[in-house]
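Omission of a single protein chain aside, the complex is shown with its protein chains in their original locations.
Letters are used for the chains, namely A and B, taken in the order the chains are written, and counting of residues starts over at 1 for each.
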Amino acid sequence: MIKDYRTLLILAFAGFVFFAMSMKKATDQDFVKYQKEYYAELGAEFPGAEIKQVNVPTPAGAIIDRCQSCHVGVSNPEAMDFQLPLATHPPIVPGLEEDPHNFNDIGCVVCHDGNGRAVEMHDAHGEFHGWIKPMLVGPMAQASCVRCHAMESGHLAGAELYEQGRELFLEKACWGCHTIAGISSSSQAPELTDAGGKFKFDYLVESIVHPKANDENSKMPEFDWVHDDEPVIALATYLKGQQKNRLRSESTAPIGYIKPTSDVLRISEPSVAAGRAMFAGVQFEGSIAKGGCVNCHAFRTDGGELSGGHIGPELTWTMRNRGPEFVKDHIVNARVHSPDSIMPTFKDYNEAELDSLVMFLNTFSYKLGSSAEGQKLYDTYCVSCHGPDLKGDGIVSAMLDPLPRDLSKYQFVASYDERFQNSILNGVSGTAMPAWKNVLTEKQAATLVEFIKGKSLSEDQSFTRMEVELPMIGDPERMDYKGKGIVIEEGNPEDGQVAFQKFCTSCHGKLANGKGPNAYDLVHPLPRNLINKEFISQAAVTDERLYESILLGVAGTPMPAHDHLSDQTILDIIAWIRMNTTEEAK
Amino acid sequence: MNELIEKAKDFGNRLYYSFFRHRMDNTGLTKSKIMFSNVLLHIQPVKIHKRSVKFKTTMGLGLITFYLFLLLSVTGILLMFHYVPSTAIGPDGLPDAYSRMLNLRSNVFWGGFLRNMHRWAAHGMVAFVALHMLRVYLAGAHRGGREFNWVIGCILGLLTVFLSYTGYLLPWDQLAFWGVKVGTEIAKIAPGGALIRGILLGDSDVGSEALIRFYVLHVAVLPAVMGFLIAVHFFRIRKDGGLARPADTSKEKQIPDEEFGEVKNNSVFKSARSYKLVEIVKGNEPKVNEETDQMMFAWPKLIVRELIVLVGVVAFLSLISVLFDAPLEGPADPNHPTNPSKAPWYFLGLQELVSYHGFIGGIVIPGIMAGGVMFLPYIEIFLETFTKTYRKNIPGVWFARERNLENALFIGMYLFMLALIIIGVYFRGENWAIVYPWVETVGGGH
Partner (left out) sequence: MSKEKKEGKSRRELITMGSAFGLMGLAAAGTGGALFKYMFPVVSYGTPQKFLVPVADLPDVGDELIFEDMKVVLRRQTATEIAAISLVCTHLGCTVNRVETGFQCPCHGSQYDTDGLVVGGPAPKTLPWLEIKTVPGGQVEIDTATSLPEGTFFPVA
């Protein structure tokens, strides 16, 4: 028996020790240590540790805030020089004798997030896996001002970073794609009205800097200003402030914000200056001009230097190439002309604003002299899209859809060089290739064609393309090997659709929009969008060209030959494509 | 003066006999009385076989499981004081149930410790149920009239898993939500699973209704059923003649009586034997002709041994609960699945199987396993009857040679499930792809 009792004694002792350990752990929470330190620093008698809880009243109940159990000196000016977490909170509103924020009423988590219920540091700061509201440290807490204060169009002292972010949202043309209720409306990109409620601060920063980090198919451009921390933090602070879950309704928001002197500017009188301000997204007549074209589009100064973003095409010659009507339509809805453009729709611009932009774009006058060489011409007019090596990989090419033609493929150049002159002078409708006839002379265009041929064709790389003719109704069927006397009939769109779904969809997609499942594996060029009306219905895209492209493939591209299809099938497919791209179709 | 002392003694005696109905001496009569006059002790027999208290007989596994159940009941009731089964989102954006978890580890004194204890005890109980089952099977103790108790034990095992599973949801964090969600998705595969799932969740998906249902199941329905079945389980063990054991043989090592405490003989029969009438239970006649006496009084040896197991379990659990905090992730968010979403570990074997084939892995194999295991003794009887291989089944003998095949199959099944669980826990990463826990993954999403 004594053995058993001895075992029992040992286990009871172990149990007692572990019980004592649990007691120590339960008693030694961080706040006890900090409150002891605090009173020692003050030289005051330690009255015993207690959890200091603030119940912050909100319409939905009280927010529990126990932060001041550790941050025990936040509202004690004597603790100014103490170490964190005991130190006094710096003034929130600079320049005021007495700060209107009383931490005994509003606590800490209302501005700084984190886990207000905790009384231990890591727990309180949300440093555990999956915590939804990490701490907003320092000025980032300005994101929270608007949770109580009505500020969307105002100015709030002490919220400078937030204000800067708000200006950036307009200046950097974020508003063009993203909706924030009351600021912008666009269905182009995810709505950000509740961005702060949905996303963590770090996630917002990451999404601004690396748009593809979380969504590989994101079409959001990588802007070059994002490599600078300051604007990114400011913008993220602004976005973090966009929360639907407000602690005060707009009407009961605490006063203390100063009425705005001016709203976002709407232009009523067109002028070049207004257009310039809109283009740059900068202050004009004291307030932000809603714009920011320059974030995506570049132009050439009179000296010939490129200035601006490289998300969309260079605009130096746009007015001369496209004309004012096209430009205005394009601003209002770019998809009218190029269905796959990522350009935002600026449909709430008024006529004066559109005119201002057109007037400003008209001021671009850079042009080469008539005697310029092929290389010089190419480097000026073509290079930003087609790239220095003619590979169609110019600085603005990545976001263009369809991609600029890869002119370094000798098969392509050798096969289609007779089309080049026309494409340059009259443009390719439905794509980013404009008509250059108002800028370039026919001779210059010819020089460019020669230049391209000279660059891409060499003697040891010869390529001869077969000649085919479009079969006419009544012609004998090419595939009629058994001699049944089958003759070509008029293309039937219904049969064409069946054939298309069978042979074409893996690349061109079921909708024929060029977004088939295999399209993402192709690099350059991507499958043609066959419901691009502007492209398909232009004069240069003849039935013969479509027939030839389907039957023989397109040289120098991934489009393969389809000589296993009968002529009738090809004509059916063409009929279906035509049906999709004519007005009556829909 | 003496009179006063006498009166005090008398008062003390009357006080003592109001509490206890027996003296405190070493006679067999007292030892018997202690056992059957105490409500907690009378569940156990007055005399037990010496073999029963040996470690190798049971390894204390069933007892540990029972103690864990008691501990879970106590800590569970305590936790109920600080818990609300509500998914209502507070002004701080946190669901009520989840906020209560945060409270437990901040302002509620000892709250974190009690939650840890409850959590680890729950995991421990599932594990010990499995071990207990393994012990019983390998010792052949599921046979010899104990077949039905095995079935009850299996139901208790399923209840344990279900109790643990219902409790898993209550913290309402990401781990809980997606763990339970994955579990209920598995249920969908079963024929009629959608029906059970609907009744369990009270909604088309895991949400506020599911939380309340899981809560009620967890704190009221399942513990009540479990308590009742535990009583039946224990009762049947006694009625079946105590722990399964082979017939006594003189070859068995005689344990000296003094090891079990002194027994003073004050019987008029000059023998302690007369009290063994209480051993007359089904199937066991008084062993008057036995050469060696292998029976002993339960008091105090058995009770002290049981106390050792209890204190050991509490001590070990306290240590674990001091050292390791129960997991708590961010609040449940139905829009952001964790990747990978893993069910609780005891379901991970099932989840792993389902990942190969929904129907076969989720229904056929586990169904065969659960049904097969539950009715295993009857299957054995069936096969023995119809193949006319009447074997000598000796219950209570570890690894009996006659049972080598069955034991091997049973161990094989355990190893199979264990391997699946280990793969599920450690070797499954994002999108249920194989990862190696020793290779650090770089980066990671949100």
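Operating definition for what follows: a contact is a pair of C-beta atoms (placed from the backbone, for glycine too) under 8 Å apart; a residue touches a chain by one contact, two chains touch by 3 or more.
Bear in mind that the values here come from a model prediction, so they are computed numbers and not experimental data.
The chain not shown here is touched by just one of A:Q53, A:N115 or A:S356, and that residue is A:Q53.
Taking the complete complex into account, B:N107 is the one of B:N107, B:S321 or B:Q351 that touches the chain left out.
Annotation for subunit A: contacts to the undisplayed chain at residues 1-2, 5-6, 8-9, 12-13, 15-16, 19-20, 22-23, 26, 38-39, 42, 44, 47, 50-51, 53, 55, 62, 64, 66, 73, 75-79, 104. For subunit B, the list of residues touching the undisplayed chain reads 78, 81, 107-111, 114, 311.
To be clear about the criterion, only the chains that are shown with their structure count from here on.
Chain centres here are Cα averages; for subunit A and subunit B they lie 57 Å apart. On subunit A, the positions that touch subunit B within their shared complex are 1, 4-5, 7-8, 11-12, 14-15, 18-19, 21-23, 25-26, 29, 51, 53, 56, 58-64, 66, 109, 115-120, 123, 128-133, 197, 200, 203, 214, 245, 247.
Touching subunit A in their complex are the following residues of subunit B: 90-93, 99, 102-103, 105-107, 109-110, 112-113, 173-175, 259-261, 300-301, 304-305, 307-308, 311-312, 314-315, 318-319, 321-322, 328-331, 333, 338, 445-446.
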